[in-house]
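Notes follow once the structure below has been shown.
Here the complex is missing a single protein chain, while all its other protein chains stay put.
And now, chain A:
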Amino acid sequence: MLEQYIRDKRKEKDLLLMTHIVLGYPSYDHSMRMVESMVEAGVDLMELQIPFSEPMADGSVILRANAEALKSGATVEKSLEMAEKITAAFDIPFLFMTYYNILYRNGVTHFVDNMKRIGIQGSIIPDLPPEEAEEYLAAMAKNELCPIHIYTPNTSEERLKFLGEKSEGFVYVTARKGVTGKDTAFDQDIADYLGKCRKATDLPLALGFGVKSREDMEFIKGKADIAVVGSESIRVMEEQGVKAVGGFIKSLIL
């Protein structure tokens, strides 16, 4: 379903845009308004991050957003409620991004069943390699939800294939090493690497980490199907308020 949506959209657009927010940062009210302005500006799909106290794969912007959200009282239950409201109000696919302990403590199968119930279409769990994910993958398959795995610049060809086979919907490609929120030099190396990713899977590719300008979008066009903007829109909200986010998103869309 998600894969088909991406393919249909790609007939209309050369490059889709996925954005990221941290639920409950700085408040759940803000989360709703962020989604609203992003969807209105023309975002094609969105990651909703459920805050975790140890976001190991995130850089400073998202890391602080997680901590602040928890400090202002974010919980898994409230995040699920907010996500349910969001999926009911907006007609694009929404994914969860979070860390495995959130699922584990909820009961993995129970959590995944809930995702289905509230209309979330897939999830990205950066600290859950397929080797540790038996229960998660089974529950996702049973509910026809999309587990999205991650390609990185030092993933072997064999493992790219393996991760592609374990993914549904699309594969998330990190443009570089490191954590979210730092600059990326979009150059020939990334183009070559995306070529390698293309060969490893038939699924659409989403490129993230360091995407923040129209120039970056131009570079990615034709090499990946989706560009992912994460930390930068949070930064825009922090510096200029929610109202500025729509304008920022519009400035990116090709």
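Some points to look at:
In the analysis below, a contact is a pair of C-beta atoms (placed from the backbone, for glycine too) under 8 Å apart; a residue touches a chain by one contact, two chains touch by 3 or more; residues count from 1.
One rule holds in what follows: contacts and distances are computed from a predicted model.
For the omitted chain of this complex, the UniProt record lists the protein as "Tryptophan synthase beta chain", which is one of "Dihydrothymine dehydrogenase", "ABC transporter permease", "ATP-binding cassette domain-containing protein" or "Tryptophan synthase beta chain". Within the complete assembly, A:76 is the residue of A:16, A:45, A:76 or A:146 that touches the hidden chain. From the options A:13, A:33, A:64 or A:116, the residue with contact to the unseen chain in the full assembly is A:64. Of the listed residues A:2, A:83, A:97 or A:128, the one in contact with the hidden chain in the full complex is A:128.
The residue from A:163, A:203 or A:236 that touches the chain not shown here is A:163. In the full complex, chain A touches the hidden chain at residues 52-57, 59-60, 63-64, 67, 70, 75-76, 99-102, 104-106, 126-129, 131-132, 149-156, 159, 163, 174, 177-179.
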